[in-house]
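To start, I am sharing the structure in question, which I have written as structure tokens.
A single protein chain has been omitted from the complex, and every remaining protein chain is retained in its original position.
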Amino acid sequence: MGQADSTSATCNTDDRRNLAWFIDKAVQVLVFIAGISAIVFIIGIFVFITKEGVGFILKSNYALSESVFNLLEDQKMPEDQLDAITVLEGKKFSTAEDLLKAVEGIIGVEAAGPYKEVLIEKSHDQPFHVKSFFTSPKWAPTSEIKPVYGTLALMVGTASVTGLAMLIAIPFSLGAAIYIGEFATGRKREFLKILVELLAAIPSVVWGFVGLSMLNPLIIKLFNVPIGLNVLNAGVILGLMAAPIMTTIAEDALKAVPDRYREAAEAMGATRWQIIFKVVVPAARHGLVAAVLLGVGRGFGETMAVLMATGHSINLPTSIFDSVRAMTATIAAELGEAAVGSDHYRALFTLGILLFLITFMINLSADLILRGVRKE
Amino acid sequence: MFDASALNIRNRKVEGLFRILFMLMTGLLILPVAIILAVLAWKGGSVVNMTFLFTNPTEGMTSGGIFPALIGTVWLVSVALLFSVPLGVAAAIYLSEYARDNWFTRIINLAIINLAGVPSIVHALFGVGAFVLFFRFGTSILAASLTLGIMTLPVVIVSTRESLQAVPMAFREACWNMGATKWQTIWKIVLPNSISGILTGIILEVSRTAGETAPVMFTGAAFFLPQLPQSIFDQTMAMSLHLFVIATQVPGVPENLPYGVAFVLIAMVLTMNSLSIAFRVYLRGRKKW
Partner (left out) sequence: MDSLPHKNNPVKLEVSDVAVRYDGRTVLSGVTFDVHEHEIFGIIGPANSGKTSFLKTVNRMDIFNPAMSFTGRIRFNGKDIRKWRNVYSLRKRIGVVFPLPVGLPLTVYENVALAPRLAGVTRRVELDIIVERCLARAALWDEVKDRLDSLGSLLSGGQQQRLTIARALSQDPEMLMLDEFSIAVDPVTTMRIEDVLKELKKEMSIILVTNLVQQARRLADRTALFLNGEVVEVGLTDDLFSGLVQDQRTQDYLDGRFG
């Protein structure tokens, strides 16, 4: 402790940048890099799944498909020549000229001459058809003759399971949120909150196992149906999975309603349930909608549980006892057997792009709604 | 007067009715899960013993233990933490101590929310595309753990940020006034006083990571691999995937075996979570300022 007397008063302006200053600057840069890592990863996820999937969307090739053979037959191509070029069936060429050359190589340039037009113009084969991708209920990526990539059944599968799950989870989680947030007090409330938090922690593969080994026989017995792995099973499981998260967020939303609202209503002589339904719930509506949205997002993205509990068969369900297949589960089940770089493999990544975009929209809207609440 | 009190009684009845209704709803939410856990514990507990925990699966995974899967999960979780904890804590420090309230910070927050909201299978696709193929890590612990780490990064960031922000601003200002740099303030005052909150978040992350299946099944976890991994470039078994495999892919598994695996898995996860919660409750009770 030196004496800060007149000696130091001789204009001490020593302000060299010392080690601490440089460390501070370095840390600032480092934490900034870490801070933007979340953005980097989100962009990375989009870029990498798009990179693998976009080849499938944009890819076009040329092949002798069934329709081309039919056309050739119509144009009276001799039987023996048709037979000869069947070896090329299903083989893919990057340009029509390559395909033509291959045909010429087998049956000769002259013999191929009359069919040139058909071969060049009708052999165009694109695995990704926007229309059939969204509207065809047929998902047959491993078909040897003509693979079909229609996601309608998968989307309907996901939607039906998520829808049923929400039908179950929304009333129960909102009810539980109201009970925990507005009725329960003190220790009971703390205990319930902890319990709900623990429920949210159960891994999805365990839920899937529960659907498979407990709910499955139960549904068969209760409803006398041949198979218990169906929309009902997965819906119940998914509902139980999503409910704790929705409860937590909904309870937060209720808690965020200022106490003065409740007090004002109380002063006007409103009863407890009137306060809850006429004041608190309307005031918290944005947060509650966000809770539901995040629950939907969770249901949409859930993989292992729906893989194990839906029955995993491609179906446009007509009742809750039909087995279905979900988008996520399709990727999980097929990625292992699809050869890297094949159309099938790329089609799965395209499904991934779709999932990413859907959940991105859901999360974005939930966030915007919650942000709106905070601004109010 | 009479009318008013009749109304009052009616209101009270309605309120009581609602109260019971909501209590029932809460109960119905918790009860099935309690039953499920009880069955898991009942059926699973019967197969879980020391031998089950510490031996390899045998006879095509239809008997024997879960040792390699258990160790594999420890590997996956540890490497994932090694990656995501420093990154997540640093990101939280940025957001809590440096970031200003502007559009850029909002984009970061949005990215964090989305990172948490993207389906696990999409994380898996990313892991395959980026780590397995592009960076040529192959299917390995490294690729799987990086995928897991990125997926659970939001857990670390959000919980760390919360505990950093719980340190009163006045402490920082007092430190700055003494000529401490921002980093010195963080290191000497902010971090030591939020470390327990950060730990709580990390325990929570461990529990999340240990239970994940989809992100590891194509990036580094193997169906069956009796030998233990030697380095982060090896494949490994994992508890979560092991449960999936013996529950759906292997014929002739005795009924109680998957229950045992599920029981161990859920015990791991719930223990971690309870630990994290207990820690939090303890911290709330301890006053430092």
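Labels A and B are assigned to the chains in the order they are written; within every chain, residues are numbered from 1.
We take it that a residue touches a chain if its C-beta (ideal position, glycine included) is under 8 Å from a C-beta of that chain, and two chains touch if they have at least 3 such contacts.
The model shown is predicted, which means the values in this text are computed figures rather than measured ones.
For the chain not shown, which residue from B:I189, B:L228 or B:L283 touches it across the whole complex?
From the options B:I189, B:L228 or B:L283, the contact with the absent chain belongs to B:I189.
Return the single residue from B:V47, B:A90, B:L110 or B:A180 that touches the missing chain.
Touches the omitted chain: B:A180.
So which bits of chain A touch the chain we can't see?
1-6, 8-9, 11-18, 20-21, 24
Of the residues in chain B, which ones touch the absent chain?
Chain B touches the missing chain through residues 100, 170-171, 173-182, 184, 188-189, 192-193, 287-289.
Here is the rule we go by: only the chains that are shown with their structure count from here on.
Taking each chain's centre as the mean position of its Cα atoms, how many Å separate chain A from chain B?
Chain centres of chain A and chain B, defined by C-alpha means, are spaced 20 Å apart.
How about chain A: which of its residues touch chain B in the complex?
Residue list for chain A touching chain B: 20-21, 23-24, 27-28, 30-39, 41-42, 44-45, 48-49, 51-52, 171-173, 175-176, 178-180, 183, 192, 194-199, 201-206, 208-210, 212-214, 240, 243-244, 247, 271-274, 276, 294, 297, 300-304, 308, 328, 331-332, 335-336, 340, 348-349, 352, 355-356, 359-360, 362-364, 366-367.
Where on chain B does chain A make contact in their complex?
Interface residues on the chain B side: 11-12, 14-15, 18-19, 21-23, 25-26, 28-30, 32-33, 36, 39-40, 86-88, 90-91, 93-95, 97-99, 107-115, 117-126, 128-130, 133-134, 150, 153-154, 157, 181-184, 186, 207-208, 210-214, 217-218, 240-241, 243-244, 247-248, 255, 258-259, 262, 265-266, 269-270, 273-274, 277.
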